[in-house]
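Of the protein chains in this complex, one is absent; all others appear in place.
For reference, chains read A and B in written order, and residue numbers begin at 1 within each chain.
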Amino acid sequence: MANSTHTADVIIIGGGLHGCSTAVHLARAGLKAIIVEKDHVGRHASGVNAGGVRRLGRAVPELPLANAALDQWHTIQELVDEDCEFASPGQVKVAETEAELQALSARRNKLLVLGHEHEEIIDRAQLRELVPAVAPHCIGGMWVKGDGHANPFATVQAFKRKALSLGCHILENAPVASLIKQAGIWRVISAQGHMEAPVIVNCAGAWGGGIAAMLGDRAPVEFRALMLMITARLQPFVKPVIGAQGRSLSFKQFGNGTVLIGGAYQGRAEPDRNKTHLDFSGLAANAAAAAAIFPALREARIARCWAGIEGHMPDSIPVIGAGIEEGAFHAFGFSAHGFALSPVVGKVIADLVTTGITDMPIDAFSIGRFH
Amino acid sequence: MRRIDQDNQPQVTIEFEGKLLAARRGDSVASALLEADQWTFRTTPVNGEARGPFCMMGVCFDCLVEIDGVANCQACMMEVRDGMSIKRQQGAGDIRLPLPNGDKKGDAP
Partner (left out) sequence: MKTHYDIAIVGAGPAGMAAASIAAEHDVSVLLLDEQNDAGGQIYRAVSRQNITDRSILGPDYYKGQDLVSELRSSGAEHITGATVWQVSPEREIGISKDGKAWMVTADQVIIATGAQERPFPVPGWTLPGVMSAGGAQVALKSSGLAEPDAVFAGSGPLLLLVAYQYMKAGIPIRAILDTTPRINLLRALPHLPSALTSIGELIKGRHWIASLVTAGIPFIKGVEDLKLLGEDAVTKVEYRIGKRWHKIDTTHVFLHQGVVPNVNLAMSAGCAHNWSKVQLCWHAQTDRWAESDIQGIAIAGDGVAIGGALAAEHQGRIAAFGALHRCGALKSVERDSLAAPFRKALSRELRLRPFLDAIFQPPKHLRIPEGEDTIVCRCEEVPAALIRDSVALGCVGPNQLKSFSRCGMGPCQGRFCGLTVSEMIAEACGVPVSEVGAYRLRPPVKPLMLGELAALNAEPGSTPGDG
């Protein structure tokens, strides 16, 4: 088993959501991929993120991808035969002060100039209509209709199952031991066997920097452990996904009644041991932010906290595109907002592999920006 | 359940599902309800199944009730207090959202 060699059209390093999405899109284009995953599919960021599917507040270069992704999410069943528990109740970024509302207005204007109309300013009354439980002092916010969320566990499993059903091969518990290029063929040796293919895609998430180096590219990915907490099930009280302009907060209530609370609060990652450590003072600040926007939530019980290992780029936007070597491609480093983009990024990579071009603007994400 | 020994512990009055009950000071809410022959404390969020206390030591989380408007309270871990109002928790816990007039749902009139 360990000495067998798998040949494929494409080797994908990393069995997270981007790896599986890439595999699915490649299969639809007639190419057989083999995914080599060091743990099990969805073990890291893909399985434990906040599940946000949004355009609101995105970095401008990501907006075309985010728009295309939203369309895909609304019909995700056609891509992976499952609904991934996608819901689109919209997203609101709450403003607590006039200054915050003005900052949001400035952002809206900036986006209008660039041709994006999805972010709308809402006033106090409109805010209350959308989010009845919001704290009395909130004066308005930004609203994006159609944004929403999905279930990360369900999504990555759905993509995995679809990839398998389309003939992809997945090797788990298979960290890459070595990787070389010989006569135009990439040869990878892993704990579960050898594989070779003319094309290789680096979807190794937080570990993407190390794989990039093996491919002759440079990408200073930082390991981050963003913390999340989830409550016990509660009666439904909020529909849209909630953020706050003046606080680090992301907040959503799932169909099963649990409320997921996150922000940009970091724990500590120990990537070699697949471990993360929580920082309770950060979680406390996160809880305080949630309680400030939803005072009624003070009595909700936090059932569990965790932090997944995510890859963060210094400019907070991902690496997507061709590598320096022929037949090498990258899609990693999504800096805590890659979940939503996954259905579309896989297509982008598949297009690059099959045709050499993509109709999505991805220059800003080139790995070359770090060389 | 019945008490096997009479003792001099003072009594308190609690309310369960709108009915007044006598309870013994120092007893847990769970014990007080069991003494009143109440073994169903809640219904589950997924299937609406009836549940009651199982471990009596705070690890099974089946004895969840609503106490004075606060949901998800473990009855076996809370001591009775005079005037305490206890309700069965039906499904997922409810949080006390502010009513339009500023009061909280569940506040005593």
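One rule holds for everything that comes next: a residue touches a chain if its C-beta (ideal position, glycine included) is under 8 Å from a C-beta of that chain, and two chains touch if they have at least 3 such contacts.
This is a predicted model, so every value here is computed, not measured.
Contact with the chain that does not appear here is found for just one residue of A:157, A:266, A:342 or A:358, A:157. If you put the hidden chain back, the residue from A:59, A:121, A:285 or A:364 that touches it is A:285. Subunit A residues in contact with the hidden partner, per the touch definition given at the top, are 40, 42, 47, 153-154, 156-157, 229, 231-232, 256, 261, 275, 277-278, 280-281, 283-285, 287-288, 290-291, 297-306. Where subunit B meets the chain that is not shown, the touching residues are 1-5, 7, 9, 24, 26-28, 30-31, 34-35, 39-41, 44, 46-47, 49-62, 64, 72, 76-77, 79.
In this section, only the chains that are shown with their structure count from here on.
For the pair subunit A and subunit B, the distance between C-alpha centroids works out to 42 Å.
Partner subunit B is touched in their complex by these residues of subunit A: 132-133, 136, 232-235, 237, 256-257, 295-297, 299-301. For subunit B in complex with subunit A, the residues that touch the partner chain are 45, 70-72, 91-98, 104.
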